[in-house]
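One chain of protein is taken out of this complex; the other chains stay put.
Think of it as A, B, C and D in the order they're written, each chain with its own count starting at 1.
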Amino acid sequence: ACGDDSGSGDSGSGTDTKTAKIGVILPDSASSARWETADRKYLEEAFKAAGVQYDIQNAQGDKTQFQTIADQMITSGVNVLMIVNLDSGTGKAVLDKAKSQGVATIDYDRLTLGGSAQYYVSFDNVAVGKLQGEGLVQCLTTMNKQKPVVAELNGSQTDNNATLFKEGYDSVLKPKYTSGDYVQGPDQWVPDWDNAQAGTIFEQMLTEKSGKIDGVLAANDGLGNAVISVLKKNNLNGKVPVTGQDATVQGLQNILAGDQCMTVYKAIKQEADAAADLAIGLAKGEKKDTTQTVKDPDGNRDVPSVLLTPKAITKETVKDVVADGFVTKAELCTGNFATLCTQAGVS
Amino acid sequence: MTTTAHHIEPVAVAPKPTVGSHIRDYLSRVGGGDLGALPAVLGLIVLCVFFAIMKPVFFSAGNFANLFTQGAAVTIIAMGLIFVLLLGEIDLSAGFASGVCAAILAQLMAEQGAPWYLAVLAAIVTGVVIGLVLGFLVAKVGIPSFVVTLAGFLAFQGTVLLLIKGGTNVSIRDDVILAIANKNIVPWLGWVLTIIGIAGYAAVVLLSRRRRAARGLVTEPLAVAVGRIAALAVILGIAVFVLNQERSRNVVVVSLKGVPIVVPIIAALLIIWTFILRRTAYGRHIYAVGGNREAARRAGISVDRIRISVFVICSGMAAIGGIVAASRANSVDANTGGSNVLLYAVGAAVIGGTSLFGGKGRVLDALLGGAVIAVIDNGMGLMGLSSGQKFVFTGVVLLLAAGVDALSRRRAAATGTR
Amino acid sequence: MTTTAHHIEPVAVAPKPTVGSHIRDYLSRVGGGDLGALPAVLGLIVLCVFFAIMKPVFFSAGNFANLFTQGAAVTIIAMGLIFVLLLGEIDLSAGFASGVCAAILAQLMAEQGAPWYLAVLAAIVTGVVIGLVLGFLVAKVGIPSFVVTLAGFLAFQGTVLLLIKGGTNVSIRDDVILAIANKNIVPWLGWVLTIIGIAGYAAVVLLSRRRRAARGLVTEPLAVAVGRIAALAVILGIAVFVLNQERSRNVVVVSLKGVPIVVPIIAALLIIWTFILRRTAYGRHIYAVGGNREAARRAGISVDRIRISVFVICSGMAAIGGIVAASRANSVDANTGGSNVLLYAVGAAVIGGTSLFGGKGRVLDALLGGAVIAVIDNGMGLMGLSSGQKFVFTGVVLLLAAGVDALSRRRAAATGTR
Amino acid sequence: MSVTPLLEARGIDKRFGPVQVLKDVDLTVTPGEVTALVGDNGAGKSTLVKCISGIYPIDAGEFLFDGQPVTIHGPRDAAGLGIEVVYQDLALCDNLDIVQNMFLGRERRSGLVLDEPTMEQMAAETLAGLSVRTVKSLRQHVSSLSGGQRQTVAIAKAVLWNSKVVILDEPTAALGVAQTAQVLELVRRLADRGLAVVLISHNMNDVFAVSDRIAALYLGQMVAQVKTTDVTHAQVVELITAGRSGDLGLAAEKIDNGVEYADTLTTPGAEQ
Partner (left out) sequence: MSVTPLLEARGIDKRFGPVQVLKDVDLTVTPGEVTALVGDNGAGKSTLVKCISGIYPIDAGEFLFDGQPVTIHGPRDAAGLGIEVVYQDLALCDNLDIVQNMFLGRERRSGLVLDEPTMEQMAAETLAGLSVRTVKSLRQHVSSLSGGQRQTVAIAKAVLWNSKVVILDEPTAALGVAQTAQVLELVRRLADRGLAVVLISHNMNDVFAVSDRIAALYLGQMVAQVKTTDVTHAQVVELITAGRSGDLGLAAEKIDNGVEYADTLTTPGAEQ
């Protein structure tokens, strides 16, 4: 319904730093580790630095909860609302409600289709998927696998980002399947990104293929770890490349151990800082310009956007993540990993 | 057998009760543990005071309106669940059944372009059919309801996914459907409905009093009857007054006042189902089957039919709940009716005082328990805790609210009545 | 009172049963509906045949071994739940309680660098403490167990999040813990344990037979007793034989054979808890409280203590289940013990034949029901369906398995015995 | 036996799993008469009643009502024929009050709505006629009633309706002196009004006081159905405890049968 451009910036005007208050709703803590460990931290730092009031909450994957939190934030007087939607429907409902109450809005990490947010700040999720696909191809090539059978373990089918990731890596893998270079193996979604279920699902893939799986496209590090634990049980770890995402400590350790082939590092600090910058501006009644836009096909409008590029991490580049401060050496290089860290040049 | 000296006296002669005796009676009943809705109401008050102290904004008109729309879907589903629980059965699938119905609604409108009334009809019919199937499997095939509805829980979860074709979500654009959970009725209409409600209640109370008096049965004193009516009028009046306040943050942009549309919907459902449970033979039979299935069977009640019917009611209400949820979310996706919806709905019923073992419960319980859960959710949303803290806190607060209830009922048990 | 003509005869004189009479008796009991484990076993066979036809690889030694490790955690949690269900209570928090215990285990090892045995101890102690708190709230404060454990469900979910600091995964790197769900015992040890098990069973059966005979009580014929022992020996023998087959995909790289370590763990738990339920006064009292709480109280049983204790057992077993789950996943995350774990565990108990109303159930039920659920999950994993289809299919298959059970029990009800 | 029987049971067999509880039982119930059904504990009296009212399906045999064969699949069918039963295990809903229990399954309505005032009034009248004086309120849940009060409610429930056959399974077991007298009087009155009444009782005084005919069950077999005036106290007690008395009851060899019937009992000292 609401499709007009939101460039006017009429909302939030007339407020000063004292009453500026920013609400942030994070989606969950199951689909990825980042929300609670990274985003919350960086956003808090940025807001504190700017001296604005803020309220960051997590909807725990519950849409009703998501809307409730939004209602509560609007009630408690935020003038900028930044959301990571759980789906476009509730996202749109929240954005529209906020707009009708004169609250400025930002789509963080996920675009709300048909929504009314002033800005969109994100990594390119399709690009993330592409990196995963390319990473897997790279590993399979170095391992010199002929006509490898590739299994795909997608994220939650109910998460739109999972669909975007899949779109990305399928764009790399599909041509290989059609050309006959690769053999398409089992391809399943993991409900709720649940790692335990992922283990069973992969174990059954392996059983069904009688062990003939040569590469696994796992959508994030948690799923990757579930795959690796099954491979370990069959002493196949290290022999079958597995992908990941999020550059978690666990994923990086698996990479160092040689069990995981790559992960995707999204410099969340950059994303958080960019979003915080825009939010603080809106809260203070300033209107900042962005260079990029993203087309919202549902709302038929170009959303002013800040898009950041993800980065593939392999054994060689693990040190970059530490250097970035995304994970600390102390948490990464525990126990046996100390030596591996040194080998990989982590300092 | 010696049967001397027995004289048939009239069972006893009761003096006409007075206001004083009535109040004394009530106090002694409460003292003796017959608490009715008191503990749930008490728990609710404690919660509200707590949140109001922690976050004064909790007590704003805007937040009051939020409460209703936030708790509506769970409360409606809980109302349906009451019927299943009254028989000592359970329906784990009610949450996702609401999802299936919502998905049908959304798809019919989005893909077939069906008008809203057809879509609503289709959703409710779907709910009824689901209930028929579940009820048949429980009553006629004899599979325990926990297993049947666990299977339903899984199957409907899948059905939603299939209906909305994977991870996308289907937007709802129809204004009528969207209005349900997002719009308010104009202030004057709120007052009109309130007055109709109070007048209706007064008519029922006074008429049934007159009918009893005509038969020479004991009646409550007129003053007490009038008191009840007045109490209802005051509560409704205050609520409507508050909801009719302006609650827009920016009046220039938009004016926001009036009773949310879901409120009269819930009120209507409450009245209808309470009437059916309390005043019809069917409702009586539900209690009988829940209290003692064998006794009900021996009394000639068609137990199977009752068992099937409650599942139909439950799934039908789930369909309505699903429509409200879809309206509130402006969309339907694979999670509609999922996550905590079911547990919250059953929890609402149980907190309200409905027993999981059957035979004991009222539709009003769903409302009271739903209010407790909505208040906790709402208040917690204002506190700004991290998600871990929030879960822990919600659990603890829920426990405290239930503890008020339990401790007051314990006093009852101690006096021997339960 | 006329009391002529009554002669105290010995209650009756039972002829010594023969093998024939025993078999006839059994058949007539089955015909009369006293089915025991039969329906669950039947359902299991139907499922296996179905999946074997759909996917022949289902019947491979490797998949057989998978089954055990996949179903272990849910089965162990279900075993603990049996105790709570036997009292007619419910523990919704068992899933996340297992998550909390697993998180404690993982964090102690990862952050404190604690040795595995200390971590395991801490996890189990945590479980016990959780059980004590839940039990206290249910038995002493008097809050319905559904509400208490719903609060626990929420609070523990939050606790897991807090323990693992948000959404991270805590890896488990300790070899002993990892071995539990991922390694096998050497083939010869498998055989030794099997033989010990069979010998123990034989000793118990024959000894109790001898003791009854010594008192002149009716005993089952020796042939029947020997037959039971032989049956157990055959089943165990085949299972161990199959599991001792080579199932590595690549024998050159690694040899993979032997009974998974979880199997003897589950067997030990099964034997211990069955012993406690069937052969001790404590177990008897659990059944009594579940069957008729008031009668148990009048018999001088300390009902509160029993009620608390079952929650302790349940949460303690959840802790063990959590450890197994952590071992299998090689890590602990915010979802450990979440999603469908609880519903599957309760479902396992109910499918096995345990009643949600208390008084009826065995620890073996958890195993049978757990097997049904594991087989469904396992077979479904082989089929490669989309998520939506998978959910629907799982629901339907679950229903079919339960339907076999229900229909065979219906025959029982028709003859009037239930 | 000149009046045609209203209800006849012929060759009823009933087994619970391996245990045969009723064996080829015949019973004739005549309108205007009180038939006392007697038998030892566990003889099968209550089971027979439950078979008649359709609670248990029978394994063999048939029922005739007014001379016509009928099939009774459940309590609804029995009620449809005008058979009203007071069960030994009273079958009241503890969560309902006295009035609600008394009218269960046959609620009075005005339109759709339950007609509570009428029901309450009728219940009060019926209970008053049964010497109930200590009930505090008709709106009391039956779970809070004393044993005798519960039994009175169950009896009152059965006699509220215009039925043709009333079966009472030990109706006075928990009743006080006055209440027992009232119920016996009521039983006689029902029969005099032309109903067929079956009374189960262990109290021989009561049986001889009100019954016209006595049917004796012994270990699941009907051993005699005789006029009350034709037998003595002692004879009936003998029939109950031994299965025969003089030329009444089972033939000698049949009694052996009866003992064999109990042969699955687990007992000590069985070492033969």
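Assume a residue touches a chain if its C-beta (ideal position, glycine included) is under 8 Å from a C-beta of that chain, and two chains touch if they have at least 3 such contacts.
All values derive from a computational prediction rather than experimental measurement.
*Asks:* Hey, which of C:80, C:127, C:290 or C:403 is the one touching the hidden chain?
*Replies:* Here the residue in touch with the unshown chain is C:290.
*Asks:* Under the stated touch rule, tell me which residues of subunit D contact the chain that is not displayed.
*Replies:* Listed in rising order, the touching residues are 16, 19, 39-43, 45-47, 88-89, 120-121, 124-125, 132-139, 144-149, 152, 170, 173-180, 202-204, 219, 237, 240-241, 262, 264-268.
*Asks:* Contacts of subunit C with the missing chain: which residues?
*Replies:* So the residues of subunit C touching the missing chain come out as 1-3, 5-6, 8-12, 208, 211-212, 214-217, 279-281, 284-285, 287-288, 290-292, 294-302, 359-360, 417.
Simple rule for what comes next: only the chains that are shown with their structure count from here on.
*Asks:* Go ahead and note the Å separation of the Cα centroids belonging to subunit B and subunit C.
*Replies:* 36
*Asks:* Compute the distance, rounded to whole Å, between the mean C-alpha positions of subunit A and subunit D.
*Replies:* 74
*Asks:* Can you tell me which residues of subunit C touch two or more of the remaining chains?
*Replies:* Those would be 161, 166, 386-388, 391.
*Asks:* At which residue positions does subunit A touch at least two other chains?
*Replies:* Those would be 29, 36, 40, 157.
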